[in-house]
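Working notes, beginning with the structure itself.
As you look at this complex, bear in mind that one protein chain is not there, while each of the others sits in place.
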Amino acid sequence: MKYKVGVLGATGMVGQKFVQLLANHPWFKITTLMASERRVGKKYGDEVDWIVSSDVPKDVRDIEMSPMDPKYCDADIVFSALPSDVAREVEPKFAKEGFVVASNASAYRMEEDVPLVIPEVNPDHLQLIDVQKRNRGWDGFIVTNPNCTTIMLTITLKPLMDLKLKSVRVATMQALSGAGYPGVPSLAIVDNIIPFIKGEEEKVESEPLKILGRLEGGKVIPADLEISASCHRVPVIDGHLEAVWARFDGNVSVEDVIDAFDSLKPLDLPTSPEKVIVVRSEVDRPQPRLDRDTGNGMSVVVGRLKKVKDNEVRYLVLGHNTVRGAAGASILNAELMIKEGYISQA
Amino acid sequence: MKYKVGVLGATGMVGQKFVQLLANHPWFKITTLMASERRVGKKYGDEVDWIVSSDVPKDVRDIEMSPMDPKYCDADIVFSALPSDVAREVEPKFAKEGFVVASNASAYRMEEDVPLVIPEVNPDHLQLIDVQKRNRGWDGFIVTNPNCTTIMLTITLKPLMDLKLKSVRVATMQALSGAGYPGVPSLAIVDNIIPFIKGEEEKVESEPLKILGRLEGGKVIPADLEISASCHRVPVIDGHLEAVWARFDGNVSVEDVIDAFDSLKPLDLPTSPEKVIVVRSEVDRPQPRLDRDTGNGMSVVVGRLKKVKDNEVRYLVLGHNTVRGAAGASILNAELMIKEGYISQA
Amino acid sequence: MKYKVGVLGATGMVGQKFVQLLANHPWFKITTLMASERRVGKKYGDEVDWIVSSDVPKDVRDIEMSPMDPKYCDADIVFSALPSDVAREVEPKFAKEGFVVASNASAYRMEEDVPLVIPEVNPDHLQLIDVQKRNRGWDGFIVTNPNCTTIMLTITLKPLMDLKLKSVRVATMQALSGAGYPGVPSLAIVDNIIPFIKGEEEKVESEPLKILGRLEGGKVIPADLEISASCHRVPVIDGHLEAVWARFDGNVSVEDVIDAFDSLKPLDLPTSPEKVIVVRSEVDRPQPRLDRDTGNGMSVVVGRLKKVKDNEVRYLVLGHNTVRGAAGASILNAELMIKEGYISQA
Partner (left out) sequence: MKYKVGVLGATGMVGQKFVQLLANHPWFKITTLMASERRVGKKYGDEVDWIVSSDVPKDVRDIEMSPMDPKYCDADIVFSALPSDVAREVEPKFAKEGFVVASNASAYRMEEDVPLVIPEVNPDHLQLIDVQKRNRGWDGFIVTNPNCTTIMLTITLKPLMDLKLKSVRVATMQALSGAGYPGVPSLAIVDNIIPFIKGEEEKVESEPLKILGRLEGGKVIPADLEISASCHRVPVIDGHLEAVWARFDGNVSVEDVIDAFDSLKPLDLPTSPEKVIVVRSEVDRPQPRLDRDTGNGMSVVVGRLKKVKDNEVRYLVLGHNTVRGAAGASILNAELMIKEGYISQA
């Protein structure tokens, strides 16, 4: 029997991606779609300005949208595609009422007792769930996934930690879908780049330290790592590309780095890709349009590895920002929680 | 009386930019346009696939194109927009015959006795001209300007050298016009980024060391600086954007950097901009489409300065790649040579 | 002494274009910039999300924005860049108080006593001003310019009327700036075309009949012409391109059409282009990016004329939608009204 799931903020860019990925999911069935007041009571298919594919999935077209209120929500798991400010208000209400909230929002990511999880990187951080429930006296709980840009980067940093990674410089070229819908005006980006994304650099510089941190006595000890990020918006629909300089404490070769990347194994979950990190050897890859769908958008693709100095290596990493970087990340987290026994069916 | 000038490779992207900038130049008059064999004898206006503005400048439309051979060239100065392999063959023939060759090609940039000059940065390197003429027994000589990406970067590095700049990490987002015409296929770049530009990173990592080097006994002692570059092609028509991390030997503040940038003064030449480095304070500038024409495309625009660590500052720099980065650079070099007395009129 | 002018809706796309074109106008001086409540009292330079060039013109940066209320407006002429629904409310208030309103809005275009004018096409329609003032008992009045797509088309239809033009089929490829700012989301238009523009086809099919109509006894008798339009939004920043099939009552040659186009003469006004209709003979022109700025954006460019049948000719027409098609059109109308003595200085 499938788990009943709801989506908070179902009409936005990430919300649409949740609906698309959940529509044919082996474990999940969409039962509730929640949106802002003015949309409540209207059919999802009529209201949504659907842009992620040709048509809204048949099964959800006629679902009448509900308010963002636990008492109208019939679900075991609630996926949140809410903007941060709204998430801060709404998500706790659901957790309090016993719902499992798998959130893509940034609102609670950095709170001490909220897991910020990438399943292949720090599954053990789910242990914070018990701390959170105890601290807050909630029947349910909130589990978050990182910012889209952080996810691609951190997946590659994880295996490098064993090589004594010390500092990272990363310049990003981020897709339009990362800004939501309507998001970036076309007049602002045609024949142009916008070298600023509000709050992005701060997230990319801080979130990985928590994700790569060590769980100790119910707390996360941040990783000893220093990151500086420069983030830029480019005229690409999907797929964040990142140029990374990784400096180590000691000598590291390109081969060491490739071996490390290959060592990161996928989990046995429905949304897991065959390979977590795909290393390409062509001189001109990864490219957003050609590589973003690798592993159904759940793999990250690495390329152009180059030794810079004895203790420094440069590489590119690309990932699908609304799949591995958002909706797919929350779904993978939910799958992990089920496998780990954190979720029971109503 | 104006100097007579010729253009080698007049029909290409940079060639068109030379023609456009020289058409109304106060000191120069186009007398010879040289192109590949199949175009010789044909009128420039009929042959060129003109894309830099609405129409080919009136005065040059009817010029019949000449072969790339000194004996058909009636000019005091020859500007070269040739691809490197062709330049390697052709440029020396002109220098040998007494022509002043102001070249945008990379062929001779790194040769010991060839000046690689940005007028505001290393005008003194023009002294290599005498060394070159002596070494090679030429009546004329070759003076080069750097690669487009190198120019924007190096203009900002020059004033930082006095702050004990030690190492640089730079990620570039480069315009399509930098690849020439036809250059990048539209199918390759729509909704995409190409994270590779042949030979580019090597140039950006080596040329600045020569430009910022010290002239000593007729030789350039390379600057003590370490650079690593990651270069990417983006769907932008003109304007290279670069994200730079500058690390110093000692403490440096953002204010120090801004003061240094402001200290770089323009020269009194026709093509000089009012300000060499324009520092913008908005959170989202520079942007290629909005800022590339600053100072008629001869200024570089800096923004988003941020302190990373005690000894490291991050910033963005943007410049017009076919003006300050190519044709405009060669023209400014020629203006400087005239002012410095290196060029006499036939 | 310059006429004092105000702009209604000064921060939008067309509003910015008004400000840009008026900043250095020989007859006009911007004294009042009006915007929605939340912007009142703030400096224009701080509030506007300026995207039409590198910087907001110096003179207007510090102008504090006023409410859209006649009593705060110190001007001889008010240019309106308001959306239709707002214009319907606001413009009459200004006309009532004695202001001359030169409007780009569609709200009053089709009203019997409101001139819908293209100076080179139907200057005599300004006579409706007296009718309007009498009808409405206003001290001032409203004069409108047509929809952007209509203007380019109608300028070419005017000279064809003498050749017994009977019907027109037109397919448009319209620029993003025509949708205002923020306007079209980038996610909706990258690698895409949107084949629908609300209300556009109706305007293109009706407005030309009034503009080309005959003034008789204080009324406009619509032209006997039948038009069908299909309108599409394309990923182009500025410049509307239109493919036109013109059918005549009788035999017409391409030469007849070219002669007719050449017969339309410019007026002697500051914003008039040298040539109203520029006919290009290249097989692949007009192109938006190359031709939109012809005549400083005030000329329309025609090309690819072809005989289809004895009584039918096909051609393309291109014009700058925010200059000749919007702000420039209103300004040219104001210049004409001054020349014709309809405007007196306070």
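Letters are used for the chains, namely A, B and C, taken in the order the chains are written, and counting of residues starts over at 1 for each.
Everything that follows uses one rule, which is that contacts are C-beta pairs under 8 Å (C-beta built on N, C-alpha and C of every residue); 3 or more make two chains touch, one makes a residue touch a chain.
This is a predicted model, so every value here is computed, not measured.
> Given the contact rule set out at the top, which of the displayed chains would the hidden chain touch in the full complex?
Spelled out, the missing chain touches these shown chains: A, B, C.
> Check the options A:Asn24, A:Ser53, A:Ser281 or A:Ser344 and report the residue that touches the missing chain.
Counting the whole complex, the residue in contact with the absent chain is A:Ser53.
> With the full complex in mind, choose from C:Gln132, C:Asn147 or C:Gln287 the residue touching the hidden chain.
C:Gln287
> Of A:Ala75, A:Ile193, A:Ile277 or A:Leu290, which residue touches the hidden chain?
The single option touching the absent chain is A:Leu290.
> Using the definition of touch stated at the top, determine which of B:Pro123, B:Gly183 or B:Gly218 touches the missing chain.
Of the candidates B:Pro123, B:Gly183 or B:Gly218, B:Gly183 is in touch with the missing chain.
> Of A:Val190, A:Ala229, A:Ala243 or A:Ile277, which one is in contact with the hidden chain?
Selected residue, touching the omitted chain: A:Val190.
> Which chain A residues touch the hidden chain?
Those residues of chain A that touch the unshown chain are 51, 53-54, 190-191, 290-291, 293-294.
> For chain B, enumerate the residues touching the unshown chain of the complex.
So the residues of chain B touching the missing chain come out as 13, 51, 176-177, 181-191, 235-237.
> What residues on chain C make contact with the chain left out of this view?
Its contact residues with the unshown chain are 169, 171, 173, 190-196, 226, 228, 230, 232, 234-237, 241, 243, 245, 283-290, 303-304, 308-309, 312, 314, 316.
Keep in mind that, in the parts below, only the chains that are shown with their structure count from here on.
> Examine which chains touch each other and state the graph shape they make (line, ring, star, complete, other).
Drawn as a graph, the chains make a fully connected set, so complete.
> Between chain A and chain C, what is the separation of their C-alpha centroids in Å?
47
> For chain B versus chain C, what separation do you get between their C-alpha means, in angstrom?
41
> Where in chain A do residues touch two or more other chains at once?
190-191, 235-237
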